[in-house]
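Every protein chain but one is kept in place in this view of the complex.
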Amino acid sequence: MNKVINLETTRQIEFIDITSLIRKEVEARNCREGICFLYVPHTTAALTINENADPDVIRDLNHTMEKLVPVKGNYFHREGNAHAHVKASLLGGSTFIFIRDGKLLLGTWQGIYFCEFDGPRRRSLYLRIMQENSTY
Amino acid sequence: MNKVINLETTRQIEFIDITSLIRKEVEARNCREGICFLYVPHTTAALTINENADPDVIRDLNHTMEKLVPVKGNYFHREGNAHAHVKASLLGGSTFIFIRDGKLLLGTWQGIYFCEFDGPRRRSLYLRIMQENSTY
Partner (left out) sequence: MNKVINLETTRQIEFIDITSLIRKEVEARNCREGICFLYVPHTTAALTINENADPDVIRDLNHTMEKLVPVKGNYFHREGNAHAHVKASLLGGSTFIFIRDGKLLLGTWQGIYFCEFDGPRRRSLYLRIMQENSTY
């Protein structure tokens, strides 16, 4: 199973909460115990897990990333999206979440974010579930 | 198997070496070949693997993180822990280590650290082992 999830981003920089989307994908399958792996096949987007209660948390993340790696900086890469490549490597394009009793095992305040740094674009996200094969 | 490990942190910012704790968990199970996955269900804590011989390495990591994302900064999030959320995303809250011949396959100088950025608190850490199911 290699599920491809399609996303459309609408701004240059955007943090999209994909928690309910991923939850639905996981619950639609009958894996009771395992791990859900997520992978972004792009080089100017990333994934991060952080608080989804107060949207200011994500604003702070974005502002800090922008302070550290400004959109307009002194870069070699001429396409205007060098910052986006660096941000993608800093946050990373893959993550995983445990599945317990058929449900995504996120912490109380955790949400999964698709981080667009060079939008708007059509994006993909790969999802793969590995079922636990023993009772260790 | 979804093992929940409880931790109590004692300071606002603290890097706790959990290597022997994780090693004990892994060796207590009879998985010979596989992967040990670790996951932090919090949004102001993280995991990192780095040197555990000279404690100055972790001091430098902490000081650099603090230089890049200061505790007292100009943040939107009003709870005083915005820096902790950003640091959590930069280091990431999950990692994995291979298991070979029943043992955790860390490099010579590697230790696993639970990174507290908003303590002191009671924290959890999830551990899950996937056994290798073939001999590829």
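Labels A and B are assigned to the chains in the order they are written; within every chain, residues are numbered from 1.
The rule we apply is simple: a contact is a pair of C-beta atoms (placed from the backbone, for glycine too) under 8 Å apart; a residue touches a chain by one contact, two chains touch by 3 or more.
Fair warning: this is a prediction, and the values are worked out from it, not measured in the lab.
Chemist: If the hidden chain were put back, which of B:5, B:21 or B:68 would touch it?
Modeler: Answer from the full complex: B:68 touches the omitted chain.
Chemist: From the listed residues B:13, B:49 or B:71, report the one that touches the chain absent from this view.
Modeler: Only one of B:13, B:49 or B:71 touches the chain omitted from view, namely B:49.
Chemist: Could you list which residues of subunit A touch the chain missing from the display?
Modeler: Residues 1-2, 29-31, 37, 39-43, 68-69, 73, 75-79, 82, 85-86, 88-90, 92-94, 124, 126, 128-131, 133 of subunit A touch the chain that is not shown.
Chemist: Provide the residue numbers of subunit B that touch the chain removed from this figure.
Modeler: Against the missing chain, subunit B presents residues 33, 35, 48-51, 54, 56-57, 59-61, 63-64, 68, 90-92, 95-98, 100, 105-110, 130, 132-136.
Please note the rule applied: only the chains that are shown with their structure count from here on.
Chemist: Please report how many Å separate the Cα centroid of subunit A from that of subunit B, as a whole number.
Modeler: 19
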